[in-house]
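Entry: subunit A
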Amino acid sequence: MSLFYFVAFVAIFFALMTIFTKNPVHSVLYLVVTFFTLTVHYILLNAQFLAVVNFIVYMGAIMVLFLFVLMLLNLNGDTEPMKSNLVKVIGVIAGMCLFATLLGAFRVIEPSNEIVTGNTDIGLVKHLGNVLFNEFLLPFEISAILLLIAMIGAVLLAKKEVKEIKKA
Partner candidate 1 sequence: MQSLSNRKKVIEQKPMNFWERMYLPAIAKGLGITIRHFFKKIPTVKYPEEQRPYSKNFRGLHSLKRDEEGRERCTACGLCALSCPAEAITMIAAERTKEEEHLYREEKYAAVYEINMLRCIFCGLCEEACPKEAIYLDGPHVTADYVRKDFIYGKDKLVEPVFDITKLNPEKTN
Partner candidate 2 sequence: MEGAFILEKLILVVIVFTISLVIAMYSTLAERKIAGFMQDRHGPNRAGFGGILQPLCDGGKFFFKEEIIPAGAHKPLFILGPTLAIITACISSAVIPWGQTLTIGEREVALQVADINVGVLYIFGVVALGVYGIMLGGWASNNKFSLMGAIRAASQSISYEIPMGLSIIALLMVTGTLSMGEIVAQQSGFVNWNIWAQPLGFLIFMVCAFAECNRVPFDLPECETELIGGYHTEYSSMKLGLYMFSEYINMFVSSALMAALYFGGYNFPFMYELGLSQNWITIIGVLVFFLKIFGFIFFFMWVRWTLPRFRYDQLMGLGWKILIPLAIANIVLTAVVIVVKDTYF
């Protein structure tokens, strides 16, 4: 349990560092560390498959792309747009709303509930596959279709730009 608290502390610390640091590249790197602590959380929950997938997809692919874009943009303090006070106030209100929603959600779930704790082997590949392709087949397939649509959309967006350049 003490391991959990340590990892949780590290996760929250680096998540805060992600927000508060000025340099966007540092921000991304702190986010990478945060994702790594999340991977450790998954391992602590005995969900090895989810842990590794989180590792590959978030740390290995998405954050690399983030870093890639940031390196190309070369952002620094001068290029940062001025934020008005109104934006800051709205941001605080929105954050509070999210926080309240999350708190309410946690109260409803009751973490000690039997359904939530459930089977501790659920994170292993075999069990996860069984659950995904039996109980949750429809949502799984729908999310797959959603991803496919997003992919086609991305391809279309990229294609359109090329045509415009040719016309011009």
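Regarding selection, all candidates are chains of the complex that A comes from, given by their letters.
Convention: a residue touches a chain if its C-beta (ideal position, glycine included) is under 8 Å from a C-beta of that chain, and two chains touch if they have at least 3 such contacts; residues count from 1.
As the structure is a computational prediction, the values presented were derived from the model and not from experiment.
Per the touch definition at the top, the candidate among 1 or 2 touching subunit A in this complex is 2.
On the subunit A side of its complex with candidate 2, the touching residues are 25, 29, 32, 48-49, 52-53, 55-56, 59-61, 64-65, 67-68, 71-72, 124-125.
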